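Submitted below is the structure of interest, expressed as structure tokens.
With one protein chain removed, the remaining protein chains of the complex are shown where they sit.
A, B and C are the chain letters, set down in written order, and residue numbers restart from 1 in every chain.
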Amino acid sequence: MNEPADLTVPSLGTRTVTSPLNLNTTSGDEIANFVEDSERLLMDATLKSFRRHCDAGTEPVSFEKAGPRAKIYFDPSKVKAAIVTCGGLCPGLNNVIRSLVAQLWFRYGVRSIFGIRYGFQGFIPDFGHSMLELSPALVGEIHELGGTILGSSRGSQDIGAIVDSLERLNVRVLFTVGGDGTLRGAQAIFEEITRRGLKIAVVGVPKTIDNDIPYISRTFGYDTAVDMATLAIRSAHVEAQGAPNGVGVVKLMGRHSGYIACSAALAMREVNLVLVPEQRFDLEGERGILTFLQQRLEARGHAVVVVAEGAGQDLFDATTGRDASGNVKLQNIGRFLSDRIKAHFKELGWEINLKYIDPSYIIRAAPANSKDAIFCGNLAEHAVHAAMAGKTGIVVGLWHDKFTHVPLLTATQGRKLVDLEGALWRSTLESTGQPPILHD
Amino acid sequence: MNEPADLTVPSLGTRTVTSPLNLNTTSGDEIANFVEDSERLLMDATLKSFRRHCDAGTEPVSFEKAGPRAKIYFDPSKVKAAIVTCGGLCPGLNNVIRSLVAQLWFRYGVRSIFGIRYGFQGFIPDFGHSMLELSPALVGEIHELGGTILGSSRGSQDIGAIVDSLERLNVRVLFTVGGDGTLRGAQAIFEEITRRGLKIAVVGVPKTIDNDIPYISRTFGYDTAVDMATLAIRSAHVEAQGAPNGVGVVKLMGRHSGYIACSAALAMREVNLVLVPEQRFDLEGERGILTFLQQRLEARGHAVVVVAEGAGQDLFDATTGRDASGNVKLQNIGRFLSDRIKAHFKELGWEINLKYIDPSYIIRAAPANSKDAIFCGNLAEHAVHAAMAGKTGIVVGLWHDKFTHVPLLTATQGRKLVDLEGALWRSTLESTGQPPILHD
Amino acid sequence: MNEPADLTVPSLGTRTVTSPLNLNTTSGDEIANFVEDSERLLMDATLKSFRRHCDAGTEPVSFEKAGPRAKIYFDPSKVKAAIVTCGGLCPGLNNVIRSLVAQLWFRYGVRSIFGIRYGFQGFIPDFGHSMLELSPALVGEIHELGGTILGSSRGSQDIGAIVDSLERLNVRVLFTVGGDGTLRGAQAIFEEITRRGLKIAVVGVPKTIDNDIPYISRTFGYDTAVDMATLAIRSAHVEAQGAPNGVGVVKLMGRHSGYIACSAALAMREVNLVLVPEQRFDLEGERGILTFLQQRLEARGHAVVVVAEGAGQDLFDATTGRDASGNVKLQNIGRFLSDRIKAHFKELGWEINLKYIDPSYIIRAAPANSKDAIFCGNLAEHAVHAAMAGKTGIVVGLWHDKFTHVPLLTATQGRKLVDLEGALWRSTLESTGQPPILHD
Partner (left out) sequence: MNEPADLTVPSLGTRTVTSPLNLNTTSGDEIANFVEDSERLLMDATLKSFRRHCDAGTEPVSFEKAGPRAKIYFDPSKVKAAIVTCGGLCPGLNNVIRSLVAQLWFRYGVRSIFGIRYGFQGFIPDFGHSMLELSPALVGEIHELGGTILGSSRGSQDIGAIVDSLERLNVRVLFTVGGDGTLRGAQAIFEEITRRGLKIAVVGVPKTIDNDIPYISRTFGYDTAVDMATLAIRSAHVEAQGAPNGVGVVKLMGRHSGYIACSAALAMREVNLVLVPEQRFDLEGERGILTFLQQRLEARGHAVVVVAEGAGQDLFDATTGRDASGNVKLQNIGRFLSDRIKAHFKELGWEINLKYIDPSYIIRAAPANSKDAIFCGNLAEHAVHAAMAGKTGIVVGLWHDKFTHVPLLTATQGRKLVDLEGALWRSTLESTGQPPILHD
């Protein structure tokens, strides 16, 4: 990944309020473990980078560490907060909502928390969505359920109208939980707030089941997605083994990045071919995947293929437009591939039994698993610490297993992709035994 | 259900061998609890039926009870057994295989058990499938996995060639695990065996995830299917709630019978409309389902629809042929319905968010749940008891929670359907709140 | 099981109100499928019983069928209902509560439903437990959670004070969800109501994880308990296999009846010894279980034992009193057995690795599985149908897979036990391979 231009964290101004987290401590007990703004983490933790920078006398790129600050910007007793969830469903949304509420309420003493309904639509009066007053009692058990109790929607809305709404509601702290598009929306809101000279903190919680946000090593929901995806792969494997020349094809999430496909294949090591958006592949030809499948069936009598939804899009003539969030609408590579495989073997006169499985909605509607539940709680805690300290225009990130503050501007530049020369792809190849090159 | 013409159980002849289950008992311990052929269960257990028959002096229809017999037909030390699994995958196949092997081996002392590969294909030398020698060690952990270790295939094969193969292998006891088509195949094998005057017992274990075999109250895999189906319904519910005018459509198994659809809807009481093959429905019109959905969205803002794969087939122009097992190929009612719902609301200018979920392969490839695991074990035990006692031309059934012997001929006549005037459908209507009539 | 003295269902009197379930139907549509009081199910469905009764001219014992009646007793718009959950936790309690509320509210139009807190304590003002006003919104998602949102408690309370409370609240329909003790309490309440000449219907929903209520073939929670118990047995099996001379001992519920132990052993066919309250066993001696275990370890190197909590109580000197519900406090047979096994092999100089697992609380706090979820919904529907029709002093039962009305007096006489000469125990013996007799 390229080094980002700037990792400086915007702030609303001087912090003057003593953090209520001090209340937990008694004299002499240093328990709150406040973090200072100067604490930073190196982006590149290799010895080689150390030597290069040290020898050249240059400052290595680093992230600001997240965590509670000893002094905060807002007086908790007066602050109104708002939470909005945007984009497609993702495991853990309710955990994030629940922990944001709990952290605001119990740790900081904030008593006014608006839940915005159906994404950015909820800010626009025309849609007529009423708000939810959030409290610990209301959100007590929601982590056991998938989805988001606030609802969500795709697409942006008029930024001016959103900021009007924030002003009207007197919101001082806005948490936007969403992916790529949402982070760009949050950045636009942040800019409009700055333009108007308002003192409103905008803090993002990064949500992308595809795990493709740059400068953030993991996003919530991804781990649960891999968990749930194994259910589909196991089924594909069972179906493939259960019939003569059985072939199981599983389409998984991954518009631009093949992380889920690779990780799910590594979790259920029964996959013989993983196709990701990062790697070009041919159908026909000596190195094409039809030849590979034919060899596999000859040798073993069954095969399992996992394909990320964004893979092989170059095999289609042209794209068919964009969805409400501005995402390019992808062609269904899973069905396309299944049809082509069936046609190929029919032509050869082979009887094969192909089963195509698309588990996407079952994956994304699942409740968070333990790992994601912990992660969502931590993200929410750090988002609240950041916002209360007056940090703004940022998203909470993770790097080297530590929580960080990443400027929204940086987190929306480019995408994180599976490195075809890196360890994840190497393990994937080692696990599947597929040829490294799939085109002529 | 109509009363069957005949429930007399065919037999290979006089039983002369003392059951080895006696070995378990010591003098005076009546532990084996042998069942006599004269023990029978009434098909109709109502007081009304009692009075009718008693008053008229007629014999009520009854099933022969399954269970170990004190005298058996085959000498276990000399018997060779064969097991074949046919048709689509179904949770519990491996449990049945494992328990057949364990019961033959440990209880009766049979030491030669052939596992036939890929359904009836495995009997036909041309296919080149080799057999598996089954033993307790080989099948020790297979119940933890979905599918069938033997593999399966659809479609019948030449009956003469199958019986030739049984003769060649010197098989005396054949267990066929499969549904409608398989039971018909087993009946044909039974008839050919009878024609040739062979002493080979043919005993079926009924496998239909749809639960639609007549005169058998439950078949294995069905309960697990309902379990797994709730995963899809929960996802549809979460998706429907997560977006403005969210609609979740779930297609479930059920070619002719809506049992899975009804039961899954009752297990996850979040479903607003259940469509089954047994009930006609219109799309358009005052009582059509589009009107109902429109009212539901107006009232609540989201809806969940469950549709059995065999529902609404009359909405298509014509069928498109039959599959290898001779089943009529169904049109995809799930996609058809989803498209029509989307078109309807688009025409109305409503923005709806419809998610279509087809969990079929994930359902049928699942390992058996506890209920089915117990059931499969019991079915297998009773199948072995029956075959060793020389019963033939039968399938093991369940009635009033007791295991029975049902002649293959009877079990292949007609189908068990959801009674639209019965308790299951009434509960379904009470749970969904859908109108009882869906057509003009 | 002995035949009960009387299965006549008590009633509050003449039914005069037309059931609102008719509202669902339009002219000519016979959809509500009302049940008549005269519809009854034979207790004994064997042909032998038919012949005996028919020949002797005697009336066979039969149960009244549950279901909606065309005429009901209460005017739904005026009725107040109350729900109380008592005794130990059991999977499905929340499903029952949710379905009682949904059925009362949506089907019958009842709008006043009290949730009584912490069992019968909730009726007694001294405890200071406030009531919950139940509505569909409040109970919408509770079926996803284990336990009971109403809370529960053991033990009876003053019957007069409970009826005073019902009068004060103007409750006309009381649903008691509980086991043995609760059914006796409900019977006492019913009698006091009758004595006072009140028109209050008392309908029980039978809750016993042990499945030991007589004349009722299955109770809710039992199926989930078996499901969850397999988790413990699988662990015991893994532990036993993972060490030299590994022994896994699992204690399961079953104070008087070994149903859970037997069924769980049949669901996970890795168990070598099942001990139930119904069967006496010795530790020492040729037929004692220590000898059996020694032989098993010699032959296979590992063993799994499942023991019901009520088994082997005769091995203790005396009982130590009763708990708040009046149940005899059992000695911990699981630990006792584990200690004795360890001592035995230590004496022999064998190194064994015994792991003792008690999963009781994890089992009973689980949410209902699909089977129980369906069952709980059906039980609740039928309880509401019964109460609205003025049936009282009854508990909803199940017989031959049909729902029935069982008088409370009958359901509290004796217990349902595992028949040591029946099919369940035979299957258990066949699965474990344990000797049928375990004492000299």
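We take it that a residue touches a chain if its C-beta (ideal position, glycine included) is under 8 Å from a C-beta of that chain, and two chains touch if they have at least 3 such contacts.
Note that the coordinates shown come from a computational prediction; the quantities given were computed from them, not determined experimentally.
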Sole contact to the chain not displayed, among C:46, C:62, C:152 or C:432: C:152
Full-complex contact with the absent chain, from A:11, A:99 or A:235: A:99
Per the touch definition above, residue among A:135, A:194 or A:217 touching the missing chain: A:217
Omitted-chain contact residue, chosen from A:50, A:316 or A:350: A:50
Missing-chain contacts mapped onto chain C: 89, 118, 121, 127, 129, 145-148, 151-153, 231-232, 234-236, 238-239, 241-244, 248, 355, 357-359, 361-362, 365-366
Residues of chain A in contact with the chain not shown: 24-26, 29-33, 39-42, 45-48, 50, 53-54, 60, 62, 67-68, 98-99, 102-103, 106-107, 143, 217, 223, 226-227, 230, 263-264, 266-269, 369-371, 373-374, 377-378, 381, 400-403, 421-423, 426-427, 429-431, 433, 435-437
Missing-chain contacts mapped onto chain B: 141, 144-145
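The rule we apply is simple: only the chains that are shown with their structure count from here on.
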Chain whose average C-alpha position is farthest from chain C's own: A
Inter-chain centre distance, chain A versus chain B - centres from mean C-alpha coordinates, in Å: 42
Multi-chain contact sites of chain A, meaning residues that touch two or more partners: 145
